[in-house]
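And then subunit A:
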Amino acid sequence: MEIFSNILIYFVIVPVLTLAGLALCSNKGIKAIRTVAVTGATVLVALAIYLVYLFLQARGAGDTSEMILRSDVMWFEPFNIKLALGVDGISVVMILLSAFIVFAGVFASWRMNPLPKQFFLWFYLLSTGVFGFFISIDLFTMFMFYEVALIPMYLLIGVWGSGSKNYSAMKLTLMLMGGSAFLMLGLIGIYFHSATDGQLTMNVLEIARNNAIPHQWQLWLFPLTFIGFGVLGAMFPFHTWSPDGHASAPTAVSMLHAGVLMKLGGYGCFRIAIYLMPFAANELAWIFLTLTGVSIVYGAFSACVQTDLKYINAYSSVSHCGMVLFAILMFNTTAMTGAVLQMLSHGLMTALFFALIGMIYGRTHTRDIRDMGGMMHIMPYLGVGYVIAGLASLGLPGLSGFVAEMTIFFGSFEHTDTFRRVLTIAATCSIVITAVYILRVVGKLLFGAVQDEHHRQLTDASWDERLSTATLMLSVAAIGCFPNFFVGIIHDSFLPVVKALGAMI
Partner candidate 1 sequence: MPLSYTIAVIAIPLLMFLFLGLVGVKMDKKLTGVLGTIGMLITTVLAYGVALTYFFGADQGQMADGVRSAVVVFNPDWLSFTKTLVVRMGIMLDPIAAMMLVVITTVSLMVHLYSLGYMCDHHGHAEKGFQRYYAFLALFTFSMLGLVVATNLFQIFIFFEMVGVSSYLLIGFYYQSPAAVHASKKAFIVTRLADLFFLLGIMILSFYTGTFDFDKLVFGPEGANSLEVAQSAIASSHGATFLGCSVMAWALTFIFIGGAGKSAMYPLHIWLPDAMEGPTPVSALIHAATMVVAGVFLVARLFPLYVIEQGAMEIVCVTGAFTAFYAAAIACVQSDIKRALAFSTISQIAFMMTSLAVSSAQGGLIEIHGGHGLGFMASMFHLFTHAMFKALLFLCAGAIIHAVHSNENSQMHGLHKYMPITSIAFLIGCLAIAGIPPFAGFWSKDEILVACYAKGMGWGIWMSMVAGMTAFYMFRIYFLIFHWRQHEVHTEHAPSDQPWTMTLPLIILATISVVAGFVPAHDLVTWDGRELHTQLNWTVAGSSVLIACIGIGLAYKMYFKENELPDKLQARFSGLWEAAYRRFYMDELYQFITHKVIFQGICKPIAKFDRGIIDGFFNLLAAATGQAAYGIRRLQNGSIQSYVYLYLVGALALAVITMVCVLI
Partner candidate 2 sequence: MNLTLLMYLVPSLIMFGCGVYGFLTRKNMIAIMISLELMLNSVDINFVVFNRYLFPEQMEGMFFTLFAIALAAAETALALAIIINVFRVARKVDINQLTKLKF
């Protein structure tokens, strides 16, 4: 089959093979399990880097087509559902991000027990979904992979989680599935209006080209799809699964979920909701701008008073992911580029945060900052890592957060429309609030006197933990120091959608 000559398909095949490999391992053979898991992750990273190379090469060779590495395979002929693959700059960087976080996640869950085998099985099923989502441009396959990525969360949290894990797992799953219920209806609606000539299609590109969705239908389908993805993007007021879910999830799962899964939301909002329904996007932008604007400030404020490390992070994620959706709704290339940068930045940074929190929690068995202090003195490596993550999150130049936020702010400010301007300024204020809660945590957790004498004999990070976190730190710094490299990949991919939106105004 010619599809196997397309590198993209291997982003699904490799995790599936890893699944198979893991299934073959015995429950006891922890070494084998680790080996298989790491191999899978490493191959994925290599593939992702190679993909970036291919992409740059193609663009360098003057290939200006919207998507590169396209290939279609008919799947469900009656519905004209294809296994349609293709990537543009955005998907490429998203895939890169996912690969790195999967890699880091594997090491973060190095000493996972009980049932390491099952854990990695679900872990890789989740990543299969994630990669599948990013490589496919067919509504049906996208949605399928989307849900494939969601459901493992239930068991990952429920079995390996902590705290009130049953409640959180159920809540998270049901709320996200609720989102995808909206989504499914939206997709079906889009499908039936995808073409005027009766050649219904699920292919995003074709739908966008046909641009056949009647306006009054867009006005219904846009909110359905946007909210559907927005739930996963932790958009106010559908974000409440995030604090509980993250608080109960095991480290690697929090990493993967906050790092990659929540990005599916933003990516989908852009790729499906806005791209396919520009008219409604223009009409209804104000509603969602308000919501996302609220989530930015709201999340930051809520984070200020939390005492559980993971809650703080979950709320800061609400704030940061709100910024992603906010920027996407600004409908200009700069802001949207900023949105993608923010996805990258937030992905790596939050993954780093959750990794460190998990490691600290694994030692102190508490996540309440009031019970901890002077950790910098006890576990310097983790402390420094946490400070770096914190600085990245509050936007220190040279780390990823700054670049992303600045691009978003300046992009958003390009809008002459006063309403958007006001929201932009409100959003900008969040950088101060972020500083407040980040420094609050750093001050309470790492500095000051040691609260609990038992903490004194705790050890610093082990090699696998160091590897896992170092990967993320380096990536964060890389984005922060050489932003133009990523901007160059991302930027042009937004031109089509911006053109479509412009045509609507």
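Regarding selection, all candidates are chains of the complex that A comes from, given by their letters.
Quick note on the criterion: a contact is a pair of C-beta atoms (placed from the backbone, for glycine too) under 8 Å apart; a residue touches a chain by one contact, two chains touch by 3 or more; residues count from 1.
All of these numbers come straight from a predicted model, not from anything done at the bench.
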Exercise. Pick from 1 or 2: which one touches subunit A in this complex?
Worked result: 1
Seminar exercise, completed: So, in the complex, the side of subunit A touching candidate 1 is made of residues 171, 174-175, 237, 240, 298, 301-302, 304-306, 333-334, 374, 376-377, 391, 394-398, 402-403, 406-407, 409-411, 413-414, 425, 428-429, 431-432, 435-436, 439-440, 443, 446-449, 483-484, 487
